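Missing here: one protein chain of the complex. Every other protein chain is in place.
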Amino acid sequence: MINFDTTPIASLIEAGYTFADMQTYVIVMIALVVLMTIADLLHKGSTTYFFNAAAKAEAQLAAGNADCSVGKEDTRLTQLSAGDKAGILVSTIVTDVATAGEFHNPVRRLVHILTMYGFILFNAATAMIIFGEAETATLATVWNLGAIMLLVGSFWFWFSFKVDGQAEGVAWNSITLRKDMFSLSLMGTSLTALGWSIYGGGTGVWFALVLLSTASLFGGVYWSKFSHMFFKPAAAYNKRIIQANGTNENLPHETRFGGATPEDDDFQKNRHSMELLVDAPMDMGLGIKREAPKHY
Amino acid sequence: MKAYKTIVEDNIDILVVGAGLGGTGAAYEARYWGRNKKIVIAEKANINRSGAVAQGLYAINCYMGTRFGENNPEDHVRYARIDLMGMVREDLLFDMARHVDSAVHKFEEWGLPLMKDPKRENAEGLAKGAYMREGKWQIMIHGESYKPIVAEAATKQADKVYNRIMVTHLLMDDAKDNRVAGCVGFNVRTGNYHVFKSKATIVGAGGASNIFKPRSVGEGAGRVWYAPWSSGSAYGLMIDAGAKMTQMENRIVLARFKDGYGPVGAYFLHLHTYTQNGYGEEYESNWFPELEERVGKRYLNTEASHVSARPIPTCLRTSAIISEINAGRGPIHMVTMEAFQDPHLEEVGWENFLGMTVGQAVLWAATDIDPKFINPELTTSEPYVMGSHATGCGAWCSGPADLSPPEYFWGYNRMTSVEGLFGAGDAVGGTPHAFSSGSFTEGRLAAKAACQYIDDGKAEGIVVSDKQIADRKAQIYQPLETYRIGRNEIVAGTVSPSYILPMPGLQRLQKIMDEYCGGVTVSYMTNDKLLNMGMQKMSIMEEDLEKLGAEDIHQLMRAWELKHRHRTSECVFQHTFFRKETRWPGYYYRGDAMKLDDDNWHVLTVSHRDRDTGAYTMQKAPCYHLVNDE
Partner (left out) sequence: MPTFVYMTRCDGCGHCVDICPSDIMHIDDKYRRAYNIEPNMCWECYSCVKACPHQAIDVRGYADFAPLGHSVRTIRDEEKGTIAWRVKFRDGRVKNFLSPITTQPWGTKIPDFRNEAEPSDEMRNSELLAFEPKYIRMDDGGLHTLESNKLSLKAGGEYHESL
């Protein structure tokens, strides 16, 4: 069915298109993504927001421990060095970006990884074939594999993991074009690319559908969630930074054990009513969080 | 119109409608007595956090402590009687008080953290190891997870728990008049129609907040004292089923911290804070002599109170605050600066909010109020109609065989006047001061009785016609259809000449109740003329409620909450008009009958709404009191 050694890109050459034509198309797609992301940022003012938020956090850090009259502020506030920040950047890339670490639900994480790497492999292989002006068996395999991963991931997401499907009981066939544009474009791109491949390539209906899907995918960036792909790593990095420097968005740090220092642990153990936990096991298990959040 | 599925759950033995503290008690106990019975829960939200105990509690306000030699049940009955100016069901109260401790001891066993009294850790005799008392009836707890813990006890026993089901109507037996057959409603997520056919039904669907115009009307309308999701559904469901109600005039007005409505119990009892007017003066003595004259010495005797430490009824304290503010010497402050100097009391003072009413802590953080340096403001709230606090609205229920006099007994404990229909918690009238533990206890009592009702064969031969089910389905989804069709008339927006949306509808109800039934803008004053005018407006509103519109399933839920609130409010009007006296100054005043009238009104009020005509019949029921045997 699927010949992993070739992609239908070869058939475009036979049909009379040059690599230059295809390179132009790819460049236009990339340009659309870049320009539309910038337009989105400017329009929303999100970069200003992020810079302001970062400045506010720095100010809070510089101000030091607050005046605390009940409980105690721990000594967690730390100015991070350049080395610290570099290390955090690496963690962010390795965990949050590369392995979709922000998702706690393991299946949802898997679905995201499949979709993400499928997308990357498929597009990278396409670009390398088109700009290298040659199709090797390896690149072709990567192209096909990427398309399959993207197909599985995006369809699995659509039928099982669309958030409003999970939490709100919304049916899988309830579609609103604008909000579902990104998901549908991914599904469309993978499906039509594989269809194009299986049904002999060429410049027929399948090819037209491929062009339509990719145009919608890359051209819809201004309206779809595509650009969130760029915001998420920044947000993940920021989250690790504030946890490391102790400001942690005003979240409390009091805990029964495993605090910043043994002195902190002692202090918390002796808080009002904490003696009720003196004989309690370290791990009390899960209560409400035991079950998936689908109680309807 | 979108086709919603019909999902039927049949052959239920015990159906629990509403899984708050009352409903969870019922589901839990039902399994003990009904080992092989089918027990099903239908809950509007998520059982793990639903109901008034969602954010937790910092005290259990109903605990006798007989094991520590502390109180007897009759002591609690007398306390509740005094606080409610005599108007209570003493059989039901005694019954609740004699059982409530067993629920509390089980809660502790399950993991609910109860504070211990360090002073009695090594006491002699019975008192050893006693819990930390806040006051005579209240013990202090860390109850942030009170609801999840109790919910698990219920879900473990139930056969099925349906979450996100808005129950709109009770089903009635088509074969035998005045017998309940289950309930119907819809799923707030999927929109599907759900039918529950059951032999016995226990309603624990909560009392009513937001039926009077709240003091804060913007976002702040959510910061009501009693949960905003308490939509009077227990009353709406039961009144519509033809159940008799009692004491629905007995709405409660609370003196609480201003705007946040944070609790004051621990402050008064544990921190020993006290109140002052805006000029730092004591003020109750300005008003008690006049009140004593109006209600009579048996209800307020300031001389005797000092000597005997007899508690002063909640409503009278509230009345003094209202009068002092109206006389221009507000605001009333809680003097906290002294108590908060003690670091332990300061910590408790804040924990009290964080474990029970977080909004108050948020408000103080927002306004830079540290009670160590500022004495915060108090206010009197808008009125609420419910039955487990210092108020006893609810269904007229039978008591237990061994306690109740003939007028109060008709076979099964906590059964309403509709056969097979039981109540628990706020749903039951005449049992104030139950709070969380007492509500759970009432659920337990109702469950045992409901199992007995079934075992006695009283639920045989129930028939629910397809017509009843189909009619209810059409009725339930009507607001969606009304909106869908009516929407075609206008361009956009919420204003339409042919339908009304739930939020504007609620605001109209709140305004009627506020202005005609004694809300905050009229300083809780009403009279016979205003009540009559109000009832007329309510009846016009009922016509308009046939034209409620709902844009989506969430709004459909709000629409039915409004219908339940409206039905509750209508009943409140009837009762308030019927009782021609001012029995609870501070809760409300009858301008045409400002004095307490024991000669004519030392009775409980009982109403019945005819299911077909909607007409109310009002009755006086005797008030029985515990007396010592000679």
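By letter and in written order, the chains are A and B; residue numbering begins at 1 in each of them.
Just so it is clear, contacts are C-beta pairs under 8 Å (C-beta built on N, C-alpha and C of every residue); 3 or more make two chains touch, one makes a residue touch a chain.
Because the structure is predicted, anything quoted here is derived from the model rather than measured.
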Chain not shown: contacting residue from B:Ala175, B:Ala327 or B:Ala366: B:Ala366
Hidden partner chain, touching residue among B:Val40, B:Leu112 or B:Ala434: B:Leu112
Contacting the left-out chain in the complete assembly, out of B:Leu269, B:Leu354, B:Val522 or B:Ala593: B:Leu354
Residue numbers in subunit A that touch the chain omitted from display: 63, 66-73, 102-105, 108, 163-164, 166-168, 176, 178-179, 225, 231, 235, 238-239, 249-257, 268, 271-274, 276-277, 280-290, 293-296
Residue numbers in subunit B that touch the chain omitted from display: 29, 31-33, 35, 44-46, 48-51, 54-55, 66-67, 72-74, 78, 82, 86, 90-91, 94-95, 98-99, 101-102, 105-106, 108-113, 142, 144-145, 149, 152-153, 156-157, 164, 188, 216-224, 227-229, 259, 298, 308, 310, 347, 350-351, 354-355, 358-359, 361-368, 370, 400-405, 407, 441, 444-445, 448, 452, 554, 557, 598, 602, 622-629
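One rule holds in what follows: only the chains that are shown with their structure count from here on.
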Mean-CA-position distance for subunit B and subunit A (Å): 47
In the complex with subunit A, residue positions of subunit B that touch it: 46-49, 113, 115-116, 142, 145, 148-149, 152, 163-164, 187-191, 343-344, 346-348, 350-351, 370, 372
Contact set on subunit A toward subunit B in their complex: 69-70, 168-169, 271-273, 276, 287-288, 295-296
